[in-house]
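With one protein chain removed, the remaining protein chains of the complex are shown where they sit.
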Amino acid sequence: MVSDGLLGAAVRKQNGDRFLTGRIEYTGDLRMAGMAHMAVVRSTHAHARIVAIDTERARALPGVIALLTGEEALGLAEPIPHNLDPAGLGGQHAEIRCLAVDRVVYAGEPVAAVVAETAGEALAAARAVTVAYEPLPAVLNAQDALAPDAALLYPGWATNEMIAGETADGDFEQAALDADHVIDGELRIQRTSAAPMEPRTYLAAWDERAQRLSWFGTTQNPHPMRWVLAVALRLSESQVHVVAPPLGGAFGLKMHGHPEELLVAILSRMTGRPVRWAESRAECLLAAGREQRHRYRAAFDADGRIRGIEDELVADHGAAAAGPGWGMAFVASLAVGTGYDVQCCRVTYRVVVTNRAPWSGVRGFGKESANLLMETIVERVAETTGLDPVEVRRRNLVTADRFPYRTATGLDLDSGDYHSLLDKVLSKVGYTDARERQAVQRAAGRHVGIGIAFELTPEGADIPGALVGGYDTTTVKIAPTGHVTVLTGVTSPGNGNETAIAQLVAGRLGVPLELLDVVQGDSSLCPYGYGNLSSRSMITGGGSALLAADELGQKLRTVAARMLEATGPDAVVLRDGFAILVADEGHAIPIGAVAHAAHTLAFILALGIDPAMEATCTYRPPNIRHLPDEHGRISPFASFSNAVHAAIVEVDPETGVTVLRRHVVGHDCGTVVNPAFVDGQVYGSVCAGIGLALTEELLHDADGVLRTDGFKSYLLPRATDLPQIELLHQCTPSPFTALGMKGAGESGLGGAQAAIFNAINDALRHRGARIDALPASPARVFAALAQADQAVAA
Amino acid sequence: MTPGTATCQLQLEINGGRRTADVDPRMLLVEALRESFDVIGPKIGCGTGDCGACTIALNGEVVKACLTLAVAAQDAAIVTIEGLASDGQLSSLQEAFWDHNGFQCGYCLSGMLFAAQDLLDHDLHPDDGAIRDAISGNLCRCTGYEPIVNAISAAAQAARSRIDKSRGSNEGAA
Partner (left out) sequence: MIAGALDYRLPETVREATEQLAVEPRDTCVIGGGTWVVPWLASGERTAGRVVDLRRVAELRAIRATDDGVLFGATVTYSDLVRGDTSAGPLRLLALMARGVTGGVQIRNQGTLGGSFVAARPSSDAPTALVALDARAVVRGPGGERRLAAVELLAGAMRSALAPAELLTGFELPLQQDGGIGYVKLKRGASSWPLVTAATRLELDSSGRLEAVRLVVGGATATPLVIDVSTVLGSQGDVAVLAEVERRTSAAVVEPYADVLADGSYRAAVAPVVARRAVAMALADARRDRSGERR
């Protein structure tokens, strides 16, 4: 008999008191005796040959311990293993080194590294390194990069195309012929950055005597990180210990493949000192993502029913990298169609390399872009047919009776009730009233817009051939004192999943939360796992924790039954810290006593069972399908959360400034373990979507050098930019996962971005203006209105 | 401080205790706190005074410690997040943040607490707009600000209740 007493409880974050009193140690708070500091010399050119690196002046500066150039590093490490090698999917492989050799392919690329006694001295020395470059022609956007005579970033490649692929089902050309309407359009999504509050920080300590590397760092995935370091440094994994201290936010940035991850280790080995590197905010903003152009066509009938969609996605990746950034274009292509019943879908994606900093993972990992595309198409269908955009959604969203539903791209949607969620959100925002009010406001000259968006968030991916696992493992142990330790292969970017896992285990084992610790992020202590990404932690970490807790619980109940002279484990329940006889609740023993007895009386009380008071279990979601179907499609996701957004904006027509008046979001991530944490994830995700819609953009100058290198120019949303976010929930459990949990953490982003985009276009519609690119900066909106006015005047 | 010397002896009162350390005069106050005084509560998120993660109280005013040179703070009284709880008891603001999930990764938490406390020191009836304005100098990438606003609102409410209660008991006594 199992109990889930804490399931659904808004338990406070574990160790919250330590956070609140400044006693949590992030990577940048760690100190080691003899710790030295690294600074990186970066290319100032977008594309150039490295003629010479002069380190003499730098070497002479106070405190300098060592310097390393790309040539010197060649002998010290292998190329960085890829997180997701495009070659695995038929794309081009690029050898990525931790420091550039011979040529640089983006401004900001690491060219040399310095180690000094203090961070200030390292910085001064880095600035004193002189690099002579011979500039080469640079391609600074995808279009130029694809031109026939374009300069090539990688001479071994025939073109600047890293990878291309297609998912197709159904005959779009036929659908277009059959349909009442065919529209085409272009959607341009801007370059943005994950920008967690904590920049990347790494600390490596090589122990020459023991021949072991200890590595602490801001990584989402400690075990794969260990593999990266072992392979690159030609060590065995058992020589490498990776610890991921509490993270100050990740949002995809901290997935492995960054050159500095390896650099600190190389330099520690070279110098015999622990070496720490903490990136500056300007360095952190080099990490890019999302920049893509969609050229789409949609075929639909007068009744709004979409017959087919065709999309060509061209992603401007920046230079190649060892990180998984390019995968976001692949995922975007898989997610096109989202939750709409459109079986005819042809999507091609092309990832193009250009002379700018490479894509790193970002929140949404491509799904947010697919959602934006679909919601744009739906709005245009509404415009063309004259139907209300809500009605178009009603007529096209997959209905609740169709699950599990295989999309045109091969994804097996697990469960959902999209129509019900849509109704709830519309009711909450008061859609009909809002439209009536809008008419009145419009008549008074105000540009109020209402935007709706449906959002599908495939989560919990397993990518074949990569250390991106869809399963994970947990060990649950109980010590003789009764203290429970949970060792998990998942990690937390700070969202509280460790607490939610604790709730699950505490519930199943019947122990109070105070007697339970969750240990994450240690490659030596924790079972092999894939960390956090793709909102997987509760599905895989929670799922495996439940299995392990049940297995251990069974053993505890078996021992307790013997102590209580009961018939067997099923006669005992674990609750409130006690093993209780079901038939007579007055008979109970503290669980701690059971644990102690199991440890000390194994040959009496634990005969016939495995006496170890621990259990290690793996949870593998049954619905990830890697065997291709008859169309060659796979379904690599374990769950499909969804959301519906309604945004009300007001555009100031004289300045193009958009104010967000209301934002309502309905969210469905199946069974929720801790509603406070899920709410927090959704609020954060919606806020990030607002930033993507309105203010965030990475910009470069004509030479390809980043201009938006701080928070005065890369504009993140602040509290005064947002109204109260009105959040409601729905729960359609997954029929496949443990407890029916789905992933949470990325839902909110794409939908908020799309809803606001739609709202702005709604606000501009009566003026005959629209925008087809983001962000919806005041200048862009202003220009759209001016252009529309000119067209009217003409 | 003697000009031209390599290090400077910096004397500070940190969280009520007198501390002295040798600091490089080129250090920012937040760096000196973290590296020379081992006070790690204030964080570095941008170095340009935008994110607010380095916010502390200096001589009673909330300031961004990355915008101050360490040596400029000679003899100052500084309070950091490590000094907000008294005798191991979390303040009601800290409890409110915990109760309302006002922090996720926690990196912005130190700064947020100071901005929030500064507001509550001046205004116990802040509306939604006033609360958002009070934390407008602090960036958060995790929470979307909503839980933080809720936490601060709850803390203000709790403070008002305490005052009403103590007024009530005073009146009763009188």
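We call the chains A and B, going by the order they appear; numbering starts again at 1 in every chain.
To be clear about the criterion, contacts are C-beta pairs under 8 Å (C-beta built on N, C-alpha and C of every residue); 3 or more make two chains touch, one makes a residue touch a chain.
What you are looking at is a predicted structure, and each value in this text was computed from that prediction instead of being measured.
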Where the complex has a chain not shown, which of B:Ile78, B:Ala115, B:Ile131 or B:Val149 is the residue touching it?
B:Ala115
Can you say which of A:Gly120, A:Gly257, A:Gly366 or A:Gly541 touches the chain missing from this structure?
A:Gly120
Hidden partner chain, residues of subunit A it touches
118-120, 123-124, 127, 282, 654-657, 694-695, 699, 707-708, 711-713, 715-721, 777-779, 782-783, 786
In subunit B, positions touching the absent partner:
1, 3-4, 8, 24-28, 31, 47-50, 52, 55, 61-64, 66-69, 71-72, 74, 115, 118-119, 134-139
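Everything below uses one rule, namely that only the chains that are shown with their structure count from here on.
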Once bound in the complex, which stretches of subunit B touch subunit A?
24, 26-27, 31, 34, 38-41, 43-48, 50-51, 53, 80-82, 84-85, 90, 94, 97-101, 103-110, 113, 128-129, 131-133, 135-136, 138-149
Subunit A residues touching subunit B in their complex are 10, 12-13, 16-17, 19-26, 28-29, 31, 118-120, 195-199, 246-249, 251, 278, 280-281, 493-496, 676-677, 679-688, 710-712, 716, 718-720, 722, 724-725, 727
